[in-house]
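Only a single protein chain was left out; the remaining protein chains are all shown in position.
Letters A and B mark the chains in the order given here, with residues in each chain numbered from 1 onward.
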Amino acid sequence: MSGALLQVEGLTAGYGAAPVLHEVDLTVQPGEIVAVLGANGAGKTTLLRTLSGLVKCTHGRVLLDGDDLAGTKVEHLVRRGIAHVPEGRGVVTELTVDENLRLGGLWRRDRADARVALDEVYDLFPSLAQRRTFAGHQLSGGERQMLALGRALIGRPRLLLLDEPSLGLAPKVTRHIMTLLRDLRARTGLAVLLVEQNVRSALSIADEGVVLALGRVVVRNRASVLRDDADLRHAYLGF
Amino acid sequence: MSEFIYLTFDGLSRGLVYAAFALALVLIWRAARIVNFAQGAMAVSAVYVAYSVTNATGSYWLGFAAALLAGLALGVTVERVVMRFVDHSSPLNGVVVALGLVLILQGVLGIVYGNEFLPFSTPFSRDAFEVGGVAMLSRYDLFVIAAVGSVVIALTLLFTRTAIGLRMRAAAFAPDVSRLLGVSVGGMLTLGWALAAAVGSLAGILVVPTELGVHPTAMDVVFVSAFAAAVVGGLDSPIGAVVGGLIVGVLLSYVSGYIDVTVAPMAVLALLVVVLLGRPGGLFSSSKARVA
Partner (left out) sequence: MTTIESRPETATKAPPGAKRRRRVHPVIVIALGAVLVVALTYVLPPFRNYQLATVGAYFCVTAGLTVLTGLNGQLSLGHGALMATGAYTLALAQNRWESLPLSFALAVLVTTGVGAVIGLAAARLRGPYLAGLTLAVAIVVPSVTSTFDETFNSDQGLSVFLEPPPEQYPMEQWQAWLCWAAALVVVLLLALLVRGRFGRDLRAVRDDETAAKLAGINIARTQVLAFVVSAACAGVAGALFAYLAQSVSPGAFPLTLSLFLLMAIVIGGLGSLFGALWGALLLVVLPALSQSVGEQTGSQRLEGNLALIVFGVVLVVVMLAAPGGLASIPSRISRLIRRNR
């Protein structure tokens, strides 16, 4: 499949002797939103952590633009255009909003554009602009999610690995974030690999859906198909 | 009254040295969650380097610079060669390894330089100026104040105003997130150790000439005093380390002046007990339990 942004082939990984992921295959095209769905413990978070190298994979490969990412250091991934927003917001709670955002652009050579991107994020999230000097731990859950997301955007990524953005958020905030992702994709061609437990809202914006169960891909299909397949929803997604 | 003033100033000057040393402990604690029990031995090693260089060149300042460089190098080496490979599932592992380093460094220094006190002079007079017949500070005290003061200011600027400082703080608080944002966490850790060891070396070279001289164990008591200072201020707090250092310095000065020098270690122990049991978080820390 040429032209894929991210291609994962036979990925097996885990934290000890027993693997959490088994032979996972998936593809993300440029500008595509792919939702990774599944119950607690299905391996969704481990999948993202393996893609960014925080968890070592034992088998399989991860290709970015056709290049094998094996051997690429975690801290170099951001230079390749991948931004990973980890579970639990990933805000450095001891730092201020402004420091968190600047941290997202420190790696960039193009200082001027990093500043422009910073201002864009403040425009995108006005509530963050009002809280520039607040420490991360003073923010609400929704604000933290916006901060983490905004910080990732400062790197102008091509692929966003987004882990449970709706976790613990009010439905209204979740909707806001999902709308935002769709707009971003439309505007910048950003591709998103979205891990979600909130199946409904994930499928509402995704093009593709991948269902994980016990570390294996059990279903892969168009999001619209998954939305309408009642049997599938009962079997794996519980609604 | 004049004795009280003199002891207070002497204690503050000495306290600044403890502050610098405590600051070194806090830097590593914040970066790596290790109390570097080898800090004293590392600082003494740097002072020995200064001793050799000063003796060879006749210049105190070359020795001074050499000690700081040696401190940096030692910090990098200790982190890269040893501490990086310590299993951090228990805080005690780091302590035990650091204590092993103490034995190694003290053994090597003993073999190279011998186990006697070697004289080490100060670049400035230690005779105190008198103001209205009251002895206050010496030129050397002023030098100590300037040296430690500039280090504190430089570190403050580094951590609050520079990108590297932001990276170091982020790496310490949230290593995984920082890596995802392109921060070389390992590099920041090495840098933290190097800086801390250099600051510790500075404290060493400032304090050793005011005592019996250079000896492989010359910093043992200083280490405990500085540890007490760091604990008083809360291990997480750089400001606390400075204030804690001043408190310990003044306390020891009074104890030494009014009772006896030999009582000083007991005073440190008493202070440690009182603070550890009475104010578990230190004076400047928000954490509530001493669970490391």
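By definition in this document, contacts are C-beta pairs under 8 Å (C-beta built on N, C-alpha and C of every residue); 3 or more make two chains touch, one makes a residue touch a chain.
Bear in mind that the values here come from a model prediction, so they are computed numbers and not experimental data.
Colleague: So there's a chain missing from this view; which of the remaining chains does it actually touch?
Modeller: Checking the complete complex, the chain left out touches B.
Colleague: Could you tell which one of B:Val82, B:Leu118 or B:Val134 touches the chain left off the display?
Modeller: Per the contact definition at the top, the residue touching the missing chain is B:Val82.
Colleague: Looking at the whole complex, which of B:Ala19, B:Val44, B:Ala70 or B:Leu101 touches the chain that is not displayed?
Modeller: Counting the whole complex, the residue in contact with the absent chain is B:Leu101.
Colleague: Considering the entire assembly, which residues of chain B contact the chain that has been omitted?
Modeller: 34-35, 37, 82, 85-87, 89-97, 99-108, 110-112, 114-115, 217, 220-221, 223-224, 227-228, 231, 260, 262-266, 268-269, 272-273, 276-277, 280, 289-292
Here is the rule we go by: only the chains that are shown with their structure count from here on.
Colleague: Report the inter-chain centroid distance for chain A and chain B in whole angstrom, where each centroid is the mean of the CA atoms.
Modeller: A distance of 43 Å separates the two centres.
Colleague: Residue numbers of chain B touching chain A in their complex, please.
Modeller: Contact set of chain B toward chain A: 163, 166-167, 169-170, 173-174, 176-185.
Colleague: Looking at the complex, which residues from chain A come into contact with chain B?
Modeller: 52, 54, 74-79, 83-84, 86, 90-95, 99, 102-104, 106-107, 151, 155
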